[in-house]
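A single protein chain has been removed from this complex, and every other one stays in its place.
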Amino acid sequence: MGNKRHEKIGLSEEQVLEMYKTMLLARKIDERMWLLNRSGKIPFVISCQGQEAAQVGAAFALDRQKDWTAPYYRDLGVVLAFGMTPKDLMLSAFAKAEDPNSGGRQMPGHFGQKKNRILTGSSPVTTQLPHAVGVALAGKMEKQDFVSFVTLGEGSSNQGDFHEGLNFAGVHKLPVITMVENNKYAISVPFDRQVASENISIRASSYGMHGITVDGNDPIAVYEAVKDARERAINGEGPSLIEAVTYRLTAHSSDDDDRTYREKEEIEEAKKHDCVLTFSNYLKEVGVLTEELDEKIHAEVKELVNEATEYAEEAPYAAPEHALRFVYEE
Amino acid sequence: MGNKRHEKIGLSEEQVLEMYKTMLLARKIDERMWLLNRSGKIPFVISCQGQEAAQVGAAFALDRQKDWTAPYYRDLGVVLAFGMTPKDLMLSAFAKAEDPNSGGRQMPGHFGQKKNRILTGSSPVTTQLPHAVGVALAGKMEKQDFVSFVTLGEGSSNQGDFHEGLNFAGVHKLPVITMVENNKYAISVPFDRQVASENISIRASSYGMHGITVDGNDPIAVYEAVKDARERAINGEGPSLIEAVTYRLTAHSSDDDDRTYREKEEIEEAKKHDCVLTFSNYLKEVGVLTEELDEKIHAEVKELVNEATEYAEEAPYAAPEHALRFVYEE
Amino acid sequence: MAVMSYIQAVTTALREEMQRDEKVFILGEDVGKKGGVFKATDGLYEEFGGDRVLDTPLSESAIAGVGIGAAMYGMRPVAEMQFADFIMPAVNQIISEAAKIRYRSNNDWNAPITIRAPYGGGVHGALYHSQSVEAVFANQPGLKIVMPSTPFDVKGLLKAAIRDNDPVLFFEHKRAYRLIKGEVPDEDYVLPIGKADVKREGDDITVITYGLGVHFALQAAEKLAEDGIDTHILDLRTVYPLDQEAIIEAAKKTGKVLLVTEDNKEGSIIGEVAAIIAENCLFDLDAPVMRLAGPDVPAMPYSPPMEKFFMINPDKVEKACRDLAEF
Partner (left out) sequence: MAVMSYIQAVTTALREEMQRDEKVFILGEDVGKKGGVFKATDGLYEEFGGDRVLDTPLSESAIAGVGIGAAMYGMRPVAEMQFADFIMPAVNQIISEAAKIRYRSNNDWNAPITIRAPYGGGVHGALYHSQSVEAVFANQPGLKIVMPSTPFDVKGLLKAAIRDNDPVLFFEHKRAYRLIKGEVPDEDYVLPIGKADVKREGDDITVITYGLGVHFALQAAEKLAEDGIDTHILDLRTVYPLDQEAIIEAAKKTGKVLLVTEDNKEGSIIGEVAAIIAENCLFDLDAPVMRLAGPDVPAMPYSPPMEKFFMINPDKVEKACRDLAEF
């Protein structure tokens, strides 16, 4: 029985198992989407694979009944943790009318669901950051005690909106947590051709805020960092910038062929640290997860994914003329 | 005979006197413009007052035969040092046809003069920063040994273009020197409501570049910092971010009334450190400037300003239909 | 009923809306202690405090983006762009975000933000303090663009914009701020966004315009009346989406139409007005559609002779009207 790191930071067995299950569910939904894409059933997929630990670790450190989130396109793990269902996600992949994100109007990965306080997102990167700051500002004005949680990639941290949004949050000491999921590539461009600073969290000092880099393959480390940031935010100590170092295990998207710009060996090496695998190993080492339980979880997850896929595949598209609706309030 | 700080960093008597004269000239042109504005002769003025030391100290540390500059609207000291004449500046203030900056098309303070490698500037702040980076990129591509020097205010350092431009420069290690003239206000908004970081130069770390804060009232300190930055740039050590701490001695512009947002006492206090005054005192202390010489310089400067004013006032406007010219190449 | 200036109508509408609904707040550069560079928010900081009249950093994209976030949460932000010319860094937030939030979320979310900005020339503002920028946004379904001409319209339309559940760009003519005065009812009222307004009834020729152009047209109409030319003047008020019905009606009424804008001619919103007329009124026209606009040069120069050359004015409108009447 190894070192129970999760207990030390107050995570129960149930919680870590729930985290594990959420990570696995994200992974399996994603894998299924690739299959559906490759068999011509859905036109597009953009993946969470390799980043589930960061996403789920962070989300579990938040108050998922209260906090708001502005996720980016890879954040399957975040939105699942916030209450989106596999069915919702598959409806989005198939672009069906019932998709709660957009009714089939947006590509998969463009999350949004008001009832779960998931802000609607777009494709141009980093625009969601000022939105999250705006939600935090509103919360502060209304004397609410939630935080606002926003994510983006390390490439996207070079957009002007990153700077403008974080400076705004810093000046007004707003309860917003920004997590950069640094997966070392922005499509084909590697970290060192993309980001001039040694790491992303050092940029926190430009905004007078707390900054930290954590191992994004370790959900417990991410949980701890976000938990700490949340406490600061709630105590009026202002915003935080967290960098979760991960790796993108798939190509950028189903439209990308990553063989032109990165070595197979690099990916093989990264797969050894695949967070779903390493977290499962950890849970087994500390005796929380048995082989039997793991199988059961896998089966449950598979069932969920199957169900969701079938449902979504059968579900109807919105009528063509539905394209005319909801430009303005009706 | 005090401590000859200028000698220690290799500045000759001629050079410091030339610097002093340039600072004084900038100040006197600016003061004249206010008079012209208040007597209804020119519609607008935006001042360098209080920032001459930073501007002239920096410009003298550059190779003014070779380096390129993208100044901002207060940089009278920079453009004078780069070869623009008092006449040129007065022509601009009066919006006359002969104005080399814009032929009377732009407000004063919108500098530009190709023969002196002063990039044409606009009103939206910070757009010049990526331009300066582009010039540095071109220089590097063409294997030239100049640097590109760009300035802006501390408020303007919160625009997205600041972040995007500096990150680009940092990634590609370009020979560009950015100097923020921190005069503690952006119109009415004071530093602490504007900038979330403790100072501006700390932002250099976000771009993997050298950063330093210097006393912007001391032209020798600024000279030293820019000289050092230039050497780094020429040696391929990449860009630098310099913060020159100054104070805006006038209202934001002739359209502004600063009494609504800052205390008279604060301005009075700042005037004690007026850089033209303190530099003159320093030069006298170290025996470089005598009362007699100072009077002579003042007289020369006055003569220049008078001449320029008279010339510009008499000069013709561009014809009305000239408004149609130079939209595209002709 | 009080007589007030155009800018006083702006301040009045803001104050009343902030008193009415505490979700309304203002954000922008220098809007707080200074009360705005034009004094549009004068006195509001004192009345409502710095939390509801928020001085922001110099970052237009953040002003828009943070406002959008707060609006999605349920607040009613009124963002000020110091000059319309400086809205450009915020274009991504306005076009990619504000305009598309309701549509892309299939009506789950909305972003009820109002973005105010002073536009227009004739104030020695040179290239970057004189522009008309509406055409940049007048092709973005999801947005509404309001450009009022009178204090009465300002008050009613700004209130309507703040209460609107969709994003509204509200462009105020900066030269009108102190130049234009008019009666404004003390009571609370709103005017419909999306509706044009007949500012003068007439039978001979029709002028369709907005903003300061309305006043130039009214002045020209007085002179023309002396010579028996009776001018019908339609004030677009909302320039996007356009009030097609009112445009068609006004064009048909006289069969001779002059369109006026102070923007550059090509690609300005009066092009779309002309297109609506060309689609719908061909057989009702007695003369080709005529346009009076700024020349196709980047923006208004600073030097007075060139500025005057660029800018429309009552004389230019009058001359165009005469040409049209004589056609």
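Observations on the model:
Going in written order, the chains are labelled A, B and C, and every chain counts its residues from 1.
To be clear about the criterion, contacts are C-beta pairs under 8 Å (C-beta built on N, C-alpha and C of every residue); 3 or more make two chains touch, one makes a residue touch a chain.
Since this is a predicted model, take the numbers as computed values, not measurements.
Considering the entire complex, the omitted chain makes contact with A, B, C. Screening C:Gly32, C:Gly69, C:Pro151 or C:Gly271 for touch with the missing chain picks out C:Gly271.
If you put the hidden chain back, the residue from A:Pro71, A:Pro86 or A:Gly104 that touches it is A:Gly104. Between the chain not shown and the residues B:Gly139, B:Gly155 or B:Pro175, the one that touches is B:Gly139. Within the set C:Met72, C:Ala117, C:Val297 or C:Ile312, the residue that contacts the chain not displayed is C:Val297. In the full complex, chain A makes contact with the omitted chain through residues 43-44, 95-97, 102, 104-107, 110, 122-125, 155-156, 158-161, 186-189, 193-195, 255-256, 260-261, 317-324, 327. For chain C, the residues touching the absent chain in the complete assembly are 61, 85, 88-89, 91-92, 95-96, 99-100, 103-104, 127-128, 135-136, 138-142, 240-242, 263-264, 266-275, 277-283, 285, 287-291, 296-299.
Although one chain is not displayed, its contacts with chain B can still be listed: residues 68, 70, 99-103, 105-106, 110, 112-114, 119-120, 122-124, 127, 129-139, 141, 148, 160-161, 164-165, 167-168, 171, 325-330.
Everything below uses one rule, namely that only the chains that are shown with their structure count from here on.
As a whole-number value, the distance joining the C-alpha centres of chain B and chain C reads 37 Å. Note on chain placement: the centre of chain A and the centre of chain C lie 41 Å apart, centres being C-alpha means. Each of residues 57, 59, 61-62, 89 in chain C touches at least two other chains. Chain A has residues 160-161, 164, 167-168, 171 in contact with two or more other chains.
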